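Note that this complex is displayed minus one protein chain, with the remaining chains in position.
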Amino acid sequence: MNNTEIMKNVLERASVLLAWGPGHDALHASPLFARKAHDVDKVVMDVRAVQSLAAYLPPLFQSEKEGRIAVLARPCHVRSITALLQEELIPVERLILVVLPCQGKLDMAKVMAACPAAESLDAAFVDGDNLVINADGRQWLLRLETMLSPACVRCPMPELPDAMIPEGCECVRLDGQARRPGEGGYAALDAFMEKTPQERWEFWKQEMSRCIRCYACRNACPMCVCRDHCVASARDPHWLSELDSVTDKLLFQVIHATHLAGRCTGCGECTRACPMGIPVGLLKMQMNKIVEELFGYKAGMDSKATPPLLTFEAIEKNIREKGK
Amino acid sequence: MPILERRIIGFLCNWCSYGGADAAGVSRFTQPTDLRVVRLPCTGRMNPIFVVKALLAGADGVLVSGCHPKDCHYSEGNYYARRRLEVIKRFLPVLGIEPLRFEYTWVSAAEAKRWQEVVTAFTEQIHALPPVPRLPDDTGIERLLRELENSPLPICGCHAGHE
Partner (left out) sequence: MRIGVFVCHCGSNIAATVDPAAVAMAADSMPEVAYATDLMYACAEPGQKAIVEAIGEYRLTGVVVASCSPRMHEPTFRKTVERAGLNPYLFEMANIREHVSWIGKDKEANTRKATDLVRMAVEKLRRDAPLHSRRFPVTKRVLVIGGGIAGIQAALDCAEGGLDVVLVEKEATIGGKMAKLDKTFPTVDCSSCILGPKMVDVAQHPRITLHALSEVEELSGFVGNFKAKIRKKAPYVDWNLCTGCGACLAKCPSKKATDRFNEETGLTTAITIPFPQAIPKKAHINPEFCRHFMTGKCGVCAKICPAKAIRFEQEDEIVVEEVGAVIAATGYDLADWSGYDYLGGGRFPDVITGLQYERLLSASGPTGGHVVRPSDGREPKTVVFIQCVASRDPSKGRPSCSGFCCMYTAKQAVLTRDHCPDSKVHVFYMDVRAPGKMYDEFIRRAVDEYGVDYIRGRVSQIFRKGERYVVRGADTLAGAQVEVEADLVVLAVGAQAAHGAEKLAERLHISYDDQGFFMEGHPKLRPMETNTAGVFLAGACQGPKDIPSSVAQGSGAAAKALCLFAKGVLENDPQIANVRPGRCVACGKCVKTCPFGALNIVEARGRRTAEVVETVCKGCGICTATCPQGAIQLQHSTDNQILAEVNALCRF
């Protein structure tokens, strides 16, 4: 069976297959809710398929009309789904994971920087190691490797290990060649932390003054299950004012990072979604690094693990005790 | 005379550290006057975001103190607090905020002397730092609006009934 046949086969057992389909231009893919076999023919799953579909799962599962739900996921997306399973926010028995070996995701900011004309392109396609863009009557050949998201370049897990298939979850693998694993780690954060504290403070002051409070970062986040009840738009509790204030914008990012402490899988959706290009993911990365240092824990690796901030140890190995 | 105080907010659990601070008062243990205390039922009530909220709002220092581990009035509150507060302390540097601006510790209701030492040391620690840096927008019209919002009258109809 080829991949299309595999997906059609899965759809026989599921009421919907969450996938990617053609986007508004040849460089983009959009979410596709495939319900009929012929929908599967439209599926796009190359480097253009960037968005994590995990964010759609919790509300979709709430619908009683849905039977089983299949979702197309890269290994990084699987971690988000596992994190949702950890918190029992989606039912494992109704889920079918369709995992594709990952070749990386395009970073549109890089593409636009290399080829501003791509704003109004005529055609775009992947040809071997290159991304080919036809625009303005010219053709650009961009080396694919240089156009990928930094997280993908460093991704240690482009192929999903069997051990990471959530317990009790039906998982179907698609054929394909994954890129070679990167070394993981927190390189972007480490580089940022090379700056002086004053520089970091000034950085956020500048970056957050560009924030337009659109909350795309939150809406793209697979772990932001509060949805309409996010504290950002509540008056009770009233954590944030309605003012156009840098303080409140930064505080929201802190709230987001804190709410994700021990839950964020580092999928990078928040940064990708930001229309202003603010690297808000850095804050979550710092949180992930702290959680890993303190609790030896990474979210979304084990569907049975309890997130570290929802539990405790009487004696904490890595926290120096105070007092007495 | 210029005010030589810094703005320090303490979040104290009612059962241990608030009692310890009371006991320090009863014993007339002299302490710096900078600290203002918010009384919480338990450090488990302490949302770590309050720390950042206070620092961004202009507090020069935040001190959280509760019962020693194992002695929580509610059994487990300080265990949760310990994880959350340690995480937020380590988070501050990425924002460019000096992590010494925030400390958390444990002081029992019997430890009046220790409370005096904790307050004195923390106040000195904050005085050794410059005033907390502020983001530029918290002046002028915004502040006026905030004051208005604090007024008993609704600012406008659209806010009434809004959650």
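Worth pointing out:
We call the chains A and B, going by the order they appear; numbering starts again at 1 in every chain.
The rule is short, and it goes like this: contacts are C-beta pairs under 8 Å (C-beta built on N, C-alpha and C of every residue); 3 or more make two chains touch, one makes a residue touch a chain.
All values reported here derive from a predicted model rather than from experimental measurement.
From the set B:A21, B:L63 or B:L95, the residue in touch with the chain omitted from the display is B:A21, counting the whole complex.
Touching the chain that is not shown, out of A:A123, A:I212, A:C226 or A:I315: A:C226 (per the contact rule at the top). In the full complex, subunit A contacts the hidden chain through residues 87-89, 225-227, 229-231, 234, 236-239, 259, 306, 310-311.
If you put the missing chain back, the residues of subunit B touching it would be 1, 3, 5, 7, 9, 14-16, 18-19, 21-22, 24-26, 28-33, 36-42, 44-48, 50, 53-54, 57-59, 67, 70-71, 73-77, 80, 84, 108-110, 116, 143, 150-152, 163.
Simple rule for what comes next: only the chains that are shown with their structure count from here on.
The mean-CA centres of subunit A and subunit B are about 34 angstrom from one another, to the nearest whole unit. Contact residues of subunit A toward subunit B in the complex are 189, 192-193, 197-205, 208-209, 234-236, 239, 241, 243-247, 250-251, 254-255, 257-258, 261, 282-283, 286-287, 290-291, 293-295, 308-309, 312-316, 319, 321-324.
Contact residues on subunit B toward subunit A in their complex (touch as defined above): 48-49, 52-53, 56-57, 68-70, 76, 79-80, 82-84, 86-88, 90-91, 93-98, 104-107, 114, 133, 135-138, 142, 145-146, 149, 159, 162-163.
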